[in-house]
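Of the protein chains in this complex, one is absent; all others appear in place.
Naming follows writing order (A and B), and every chain is counted from residue 1.
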Amino acid sequence: MSSPKKITLRINGVNETLEAPAHRTLLEALRDLGHVEVKCGCEKGDCGACAVSIDGVAVDSCLTLAWMVEGREITTVSGLGDIENPHPLQKSFSDLGAIQCGYCTPGMIMASKSVIDRNPNPTDDDIRVGLSGNLCRCTGYTKIFEAVQDAASVMRGEGDKQ
Amino acid sequence: MSQQNISADAQPNVKYNQVGKSLTRTDAPGKAAGRTPYAGDYVMPGMLHMRVVRADIASAKLTRLDVTKARALPGVVCILTADDVAGREAATDIPGQTGQKRMDTDQQILVHERVKYYGEPIALIAAESRDVANAALELVEFDLEPIPGVYDPEEAMKPGSPIVQGIDNIVAEHKIRKGDPEKALAEADLVIENTFHTPFQEHAFLEPEVGLAWTDENEVVNIRVSTQVIEHFRAIADAIGVPHNKVRIRGALVGGGFGGKEDVTVEIYLALMAKATGRPVRLEYTREDSFVGHGKRHPFKLTYKTGVTRDGRITGMDVYILADSGAYVFLSPYVLLYGAVAAPGPYKVENLNVYAQAVATNNMFTSAFRGFGGMQACAAYEQQMDEVAKALDMDPIEFRRRNYLKTGEAISTGFVPPSAIWTEECVDKAWAALGEPTVSSDHIKIGQGIAAYQQSYGRLTFLHDTSECWVGVEMDGTVIVRSGVTDIGAGQISALGQIAVEVLGVTLENVVIYNSDSAVTPLAGTTTATRALYMTGNAAKMAAEAVRERLSERAAREFDVQVDQIHMAFNVVSVIDNPDKSMAFVDLVKICASEGIHRSELSMFRAPFSDYLNPETGQGQAHPDYVYGAQAIEVAVDTDTGEVEVLKSIAAHDIGQCINKAAVEGQIEGGTQNGQGYALSEEMLYEEGKLVTPSFSEYLMPTSMDMPKVQTILLESRSGLGPFGSKGIGEPALTPVAPAIANAVANAIGVRIFELPITPERIIKALKEKQAAN
Partner (left out) sequence: MPVEYELDIPQSLDEALNALASDNGSSVTPLAGGTNLIIDIRSRRERPARVVGLDYVSELRAIDCTSERVTIGSRTTVTDLLDSAEIAKAAPSLVDAARVFAGHMVRNAATVGGNIACGSPAADLVPPLMSLDAEVTLSSKSGSRTVALADYFTGYKQDVRNADELITQVAWDRLPEHSVNTFRKLGRRKGDAITVTGVALTVVVEDGVCQRARIALGSVGPTVFRARQAEALLEGKVLSNELFDAAARKAASESSPIDDVRASAEYRLHTIETLTRRLLTQAWARLA
């Protein structure tokens, strides 16, 4: 039987400590620490609602063990921006109607960021492939595609296309 | 923004400042920043964690239940079984604030003796931590002795079949009759008969059912829960044996509902446990719990006999509908009624016979789901329209054109919808936008299809539906809206704000909306039945207008003009004929405040009330009004593999009047995804009632790679009963999608598959049969 240990996670630039057994997933750990912006939709890697980035790479936090990511840079959607100073993706998602119930949004934005980080000028097809691990039941994705394109153009310094 | 949207304005001169625009929804920035707390995001000191122990056989007798080992596990605080809720049941009938008589459809809360469906709850566990609750789940011991079950509604109706509900498993029946259908069919030039099957469907909201309950200083059980219906507090109070004012539901913004959070989900379990332990308790369903824990869309079998003349006029129609209600009744009678009323579709059928039955089985119980019976009917009648057109060798749109129901004409129940019927306009616009088909190649066949529909908005009128909203203006000119309405993601509350600011002449940034607290916000009814905008939107408009009237009266005095000369927009109050005379909205508010002029209003909107339909003929009023529109689809079918790709998806709906354009488009785009999954890939497979696809890797809704960009065409007849002539779009968005896809596939491969979903496997089978027949 394994005993819990104290681990330190670096979340959105801040070190936070918690007691966790080996099987504690990053999703559980983040939510226990109050990072409830990270959502749980399936705990099986099927939905992407729990996506966060680790050292700049998007992963499903439900399939990641907390112990394995000690000392690494964990970013959640709240680490990208806030209501006053939103990240271009947060702004385009909210202005272009890409958010309905919003439950998929934190993961969807993290995956979208990963799409743009990998390719600042993504085609619609790149976006489709990049978001296929993020289920959304509300939007039909049409406005999400538009929001990602819009944010990408802002991030390229071209201003939004609206 | 998409530029493709065309609007055919009925009154192009109507100018709104806020209404109709694609404003950023009030709830969006918080959600984008991860700042919006959902029901599952709340915790309390001393909170316990719950799990539900479920039956793993669909039809069985519980012969032994032993929780001693689980209770002995350190950290387990309480385990409840049927013995702890002896004599209590949970109501599963339509939730209502209306006091109308309910059906007798109560259900056991925990399995007492008889298990009727796979996943039925047997015991509730509360523990100090999630880990302990999970471990305890495996320590609860029980024996289930299988009892012969029945898993097919047709079997369930046969004499001698195992009885699941009532005396013969038939839990609901509806009839609609007008004209002389027998004679009409006998005399028709051609009678086409087909039977269509529609499947179970899972709502698949991304946020599983979740809640947190605690007992407060007044002995009130508070439940923070993800629900479409806060007014279940009454049924919950009845189930746990306390007065209605001792249960308070505090909703939260809901992570998707689609009808799946219309019935009670976790609330009663939470309330029981909070009372039993005296501690806050939290219950979050796993995805698998969610798959087996709430009702599904009813599978329908629909047999259509359509009589036509050679020149393509429908002379008579006979429809038989059989719905699988699963193990408990829930909303089956109402879903079935929607199906019956919708059966002929948006067409004029003078001689009509509809007979509909819902039958209990040991399958998962079925209940509300976006489209609510009306969409199952559409899945059949629109495929039947294409089949009849084919038999007549007539263009499917031309055949429809000869039979459209027109504005001012009566629907199946003899009721004349009070609004415009723009089916033809929608069909023509959607079809035109589809354009020329992509060229077929070797093993890729292209097909196009259309489907029109009629779908109600607003609840059944015999339920006597009402809704309340309060609007008030603060001293700094900001606005507060309070209403019990729940927001399930469609922008329900933001729309109330948009209506209030239009009327009051302020801007959306200046509004805060408080919603979904059963004790504090004025009760607004359910967020179901495409009613939130219609009902609560009207209440919000009435309340805002009452406030505006008082403010503008005072302004008229200030400017010494008639009241109808007062213009209020963008936080400025001015005189229409003399815009130099103006003042800031906030200054007017201050004057009113200092003079004691009432700056708030609570309004109630009442839908039309009717009696129940004539039980023999089904004639009368069923709903307040109806929405009409169409979907056009182009698909590519790979004849080697049976794969279907949706290339184009075009939706044209007369939504009456947009409140928030982007939100309307969003409903349509999302409804299209839901309908596409229903048509092609979403499958709930059961073996002897046991769900064998309880995850998102087995139950397959369309991903970003499966969806085309949906193109939306909005028509605004401004004839609806909602605020500013709006209708509703929540359910209609979904209704025509599946039959349009089915028609496109049939067009592509030249053979129809009469059962949804149209899987690659079914396509290959149909192609092989066709080949063998040739």
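Just so we're on the same page, contacts are C-beta pairs under 8 Å (C-beta built on N, C-alpha and C of every residue); 3 or more make two chains touch, one makes a residue touch a chain.
Please read these numbers as outputs of a predicted model, since none were measured by experiment.
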Absent-chain contact - pick from B:Thr26, B:Gln108, B:Thr703 or B:Ser719: B:Thr703
Contacting the left-out chain in the complete assembly, out of B:Asp66, B:Glu89 or B:Glu138: B:Glu138
Touch residues of chain B, complete complex, unshown partner: 131-132, 134-135, 138, 443, 640-643, 645, 680-681, 683, 685, 692-693, 697-698, 700, 702-706, 759-761, 764
Chain A, residues in touch with the chain not shown (by the definition above): 1-2, 21-23, 25, 43-46, 48, 51, 57-60, 62-65, 67-68, 111, 114-115, 128-134
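Assume only the chains that are shown with their structure count from here on.
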Rounded Å distance between chain A and chain B, as computed from the means of their C-alpha atoms: 29
Interfacial residue positions of chain B with respect to chain A in the complex: 1-2, 22, 24-25, 27-38, 40-41, 130-131, 203-208, 253-258, 284, 286-287, 488-491, 662-663, 665-666, 668-674, 695-697, 701, 703-705, 707, 709-710
Footprint of chain B on chain A - complex, ascending: 21, 28, 36-44, 46-47, 49, 76-78, 81-83, 86, 89-91, 93-97, 99-106, 109, 124, 127-146, 162
